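Report on the structure given below.
One protein chain omitted, others in place.
Order of writing sets the labels: A, B and C. Residues in every chain begin at 1.
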Amino acid sequence: MENNLALQMRAIRKTFPGVVALNNVDFDLRRGEVHILLGENGAGKSTLMKILSGAYQKDSGKILLNNREIEIKNPRHSCELGIGIIYQELNLVPHLSAAENIFLGREPAAFGLIDKKRMNQSAQRLLAGLGMDFDPQRLVRELSIAEQQMVEIAKAISLDARILIMDEPTSALTEREIKELFARIRLLKSDGVSIIYISHRMEELFEIGDRVTVLRDGNWVGTHNIAEVTKPELIRMMVNRELTQQFPKIKAPRGREVLRVEGLSRNDALTRISFSLYEGEILGISGLLGSGRTELARAIFGLDKIDAGSIQVKGRLQKITSPRQAINLGFGFLTEDRKTQGLVLPLSVQENICLPSVERFSRFGVVSNSEETEAAGRFLKDLRIKATGLGQRVIYLSGGNQQKVVLSKWLCSNGNILIFDEPTRGIDVGSKAEIYQLMNQLTAAGTAILMISSDLPEILGMSDRILVMHQGRINGEFSAADATQEQILHCALGEAA
Amino acid sequence: RNQATSDGRPTIALVVKTLNNPFFNDMQKGAEEAAKSLNVHLLVQAAEREVDVEKQMQIIENLIESKVSALCITPSGSKEIIPAIVKANKAGIPVVILDTRVNPEALAAANGKIAAFIGSDNLEGGRLAGELMVRTLGGKGKVAILEGIPGHETGDSRLKGFRQAVAGSPGIQIVSSQTANWERDQGYTVFQNMLQAHPDIQGLFACSDLMALGAVEAIRAAGKTGKITVIGFDAFSEAREAVRKGEMTATVAQFPADMGKIGVESAARLLKGERIQEEVTVKIQLITRDNLNSNKP
Amino acid sequence: MTLKAYVALHGRQFGTLFGLIVLCAVMWILTPHFLTVSNLLNVAEQTAIIAIIAAGMTFVIITAGIDLSVGSVLAFSGVVLASLLQKGVPLVPALAIGIGVGFFTGVLNGLLITIGRLPPFIATLGMMSVARGAALLYTGGRPISGFSDSFRYLATGKPLGIPMPVLAMLAIFFMAYFLLTKTKLGRYTYAIGGNEEATILSGVNVRLYKTLIYGICGGLAGLAATILTARLNSAQPIAGMNYELDAIAATVIGGTSLMGGEGHVFGTLIGALIIGVLRNGLTLLNISSFAQQIIIGLVIIVAVLLDMALKKSRR
Partner (left out) sequence: MTLKAYVALHGRQFGTLFGLIVLCAVMWILTPHFLTVSNLLNVAEQTAIIAIIAAGMTFVIITAGIDLSVGSVLAFSGVVLASLLQKGVPLVPALAIGIGVGFFTGVLNGLLITIGRLPPFIATLGMMSVARGAALLYTGGRPISGFSDSFRYLATGKPLGIPMPVLAMLAIFFMAYFLLTKTKLGRYTYAIGGNEEATILSGVNVRLYKTLIYGICGGLAGLAATILTARLNSAQPIAGMNYELDAIAATVIGGTSLMGGEGHVFGTLIGALIIGVLRNGLTLLNISSFAQQIIIGLVIIVAVLLDMALKKSRR
């Protein structure tokens, strides 16, 4: 039995100032298994993995690789030990090509001279193996987030690692890429590679996992064979309470039309988009990666120039040219990449939450601290943001909690037309349910929500209506009540609805 | 052989150290007057910074390319400028040196030739200042010095002259000697600090009027105007004014306008094939309250 | 807030303050001339000009920017002000125009950065050259000297025994502190430096505020020009050379990060005082200017090294 273990972590402890991120956690990994790591936001999953990858140093505990105790000194060392990792946050060099990123630090070279041709060919093969057909010489910054994620995955796979860590690899992917990825994972497994897999998408666990370990608040809660547990059991282990419904949708009465987009076009990205959004409605937008959903949101929010078409807000024609103007019209825009667009990382939770609303909290340019504290404090409580206080810098929060801060920011600005681009990306089931509840409250109060999501169950579970985009056009509209995953997927692939 | 301007007049180039110093502004003025009366074309160029000899060399190279007839130069570095002089020699352009002497051994070693040197004796000027200091203080007292940027021929000579002159009087004690980098605001700050360390300073020699004028403000702020013997160098109009008001005791006058004038005249005569004096010493004089009005620059 | 929490939050500034105190103690031991009221006032007065410029620089650096043009802008504002005074323009309008010139040059920097999308380093590097050239051209390279006593009072006056430049410095720092910590402008300054894109997406008119911040920095250079001109009784087109480096050094020694998003203006004041005390003390000790340069360079390096070590230990 012992010699079947590729890795053992014993009593791992890691603290950050004011936080015990990991408290004597045990974890082991068998050869050729997919081991799921599960836990709420901030439970310590990424921290545990970063210790394994050499990005962090543990405070105490032991790591055994192939039954031999080792000290992992730095990322390079971990690579040499045959451990590959896909980090939760993208870690690519935007100015280099996909191929250059994949082989960064391991370039095929003789005497320090890089063999570019060989590198590009290998990269092409790797990407093709993941169902990607874009040119590996393209610069990473020109790729969509999903494509970038696939580059990360290709990079990790190319290590020929014996242990592969995937920290939420699918949070930026749509169904199609997820399928390719899973096929690839099965292949690796059959080669005897051990995989640690972290995800907040519960469906995936049962599809791909062999065993599961649950963490809660930095503590080990339990390890089980996937076949022997049920979803509700796992959720209870994670959140330590009963979660009645995954999608607690409450339909709000549909009010008057608040947003009407007609014939909106921009470059090659968007072509003659028309739709309406009503008070109290959640309009889901589905589509494959690069289908133009984010572009649409940006165009409406005044970030990108529109070439043709019109936007009516609450019955009045508007030419929106800046976010400032959009916000004044009642818009809010939760962006898909929280790190680069959503948060001001060195600022505090309170300052981030209040950023779009500072105007409201100030008189003659002087900001009222007490009003801010009151407003931000409410969201800290309501959304159960795990932070040491309002003054904590958001850079120190876990990914999921950061996402909640971004969400609070737009709730605080009192927007009544909210655009959510992947609102629950990287958020644990418990918090997801809270966010859905919140969306219910918002729609009940008459807020209109445009929800872009790559999570099909979420789209189906929470939307009233669903628009499906394909190559910058709207390829179909469904009523959530009678649509199925298959229908939407087909439509997203370009087949007529 | 030397190209003349389109109107047939010869072109003489004056390359000074910098144009943001009144000393060289005056030199430029003198040169311009001479050029006008002699009907020659005058170009005036300078680097941005007084000590930037590499820039000055580039300017000279560029002027050689544009085939000026003669060069008048105040070297930013007395040895460093020699390669540029050699280049001018090779192009057959005569070189007249103003104000700052070129190191003669180095010039000879490089086989360089200058047509003339026109300037005043900075060492002598420093000595005059030193002697006046000794006289005014009665041979006894604490003295401070504000130096220029080190390694500068003019500043070094002034300093040397001054030190030589006071060396003979053991009663004169130099309590502090620091650079203020030729700058007015540093003259203020450095001397303010010196006064702090030595409140009983009785005399100050500044290697340039700019630094002296900065120090004068520091003295005023300390309420000691007239109580400290301040001797500067260059005799700018502002410094003369300070002497008149009794804020400064004296300043050593050089006559940069004369240097500019004689320089251009010499170059013009050279171009006509006339022989010129190889060394012209422009007078140097102590300006005190007594002779203030009789000696306009 | 409890004292302990306060110290924890502002630990960085206390560190710098501690450094200043240690430095003063060393100087006190080494020379009897250092710790006298008149010398301390001297130091404060000598520091005032750099400190005022550094206050503006702090705003700019918190936005993750930099302003290399302050020294040249100082010179240009100074000669404009001086020429107006000499033409007989009354004090108040002359001051307003002089400082206004600084402000508008700063705004120009800001526009190049926001509308022209130039990196701040480049925009202000170009402006550094342009403003210096303009000051020289405007004056033909000559200083403009000799002003009325009422103008000179701005530098020589000592109400309540405190030199005017020191009063101006204190006033500016309190205002800057208020702006940075209590107002919208301050909040946006930090936000822009922390993540400009997120700030734009939050609906903040980043162009306006950034331009304003560079304007403030230029305006403070103009104010410094006023004091310097009054102090020297002369405005020089070559004034203020390398002041930008001193101002940046003061800001960084004071704990403001060049990466933007963090910083405290009182830290900057302490940073400027550290440089001022060093220069003063080393001159009192008659240490050569060569050695002074080495020591000041080392102090900059060591101060920030210590800061980094502290930050690391605190995480």
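In this text, a contact is a pair of C-beta atoms (placed from the backbone, for glycine too) under 8 Å apart; a residue touches a chain by one contact, two chains touch by 3 or more.
These figures come from a predicted structure and were not determined experimentally.
Undergrad: In the complete complex, the chain left out here touches which of the visible ones?
TA: A, B, C
Undergrad: Taking the entire complex into account, which one of A:Arg76, A:Arg125, A:Arg186 or A:Arg272 touches the absent chain?
TA: A:Arg76
Undergrad: Looking at the whole complex, which of C:Leu95, C:Ala176, C:Val204 or C:Val252 touches the chain that is not displayed?
TA: Residue touching the chain left out of view: C:Val252.
Undergrad: Of the residues listed, B:Ser37, B:Gln58 or B:Gln277, which one is in contact with the missing chain?
TA: B:Gln58
Undergrad: Given the contact definition stated above, which residue among B:Arg9, B:Lys29 or B:Arg49 touches the chain not shown here?
TA: Per the contact definition at the top, the residue touching the missing chain is B:Arg49.
Undergrad: Considering the whole complex, not just the chains shown, which residues of chain A touch the missing one?
TA: Missing-chain contacts on chain A: residues 53, 55, 75-76, 79-80, 87, 91-96, 100-101, 104-107, 109, 112-114, 155.
Undergrad: So which bits of chain C touch the chain we can't see?
TA: 66, 112, 116-119, 121-123, 125-134, 136-137, 141, 245, 248-249, 252, 257-259, 288-298, 300-301, 304-305, 308, 312
Undergrad: Of the residues in chain B, which ones touch the absent chain?
TA: With respect to the unshown chain, the touching residues of chain B are 18-20, 43-49, 51-54, 57-59, 61-63, 65-67, 77, 79-80, 82-83, 103, 106, 109-110, 149-151.
Note that in this section only the chains that are shown with their structure count from here on.
Undergrad: If you average the C-alpha positions per chain, which one ends up nearest the average over all of them?
TA: The most central chain, going by mean C-alpha position, is C.
Undergrad: Quick one: report the Å distance separating chain A from chain B, using the average Cα coordinate of each chain.
TA: Their C-alpha centroids are separated by 71 Å.
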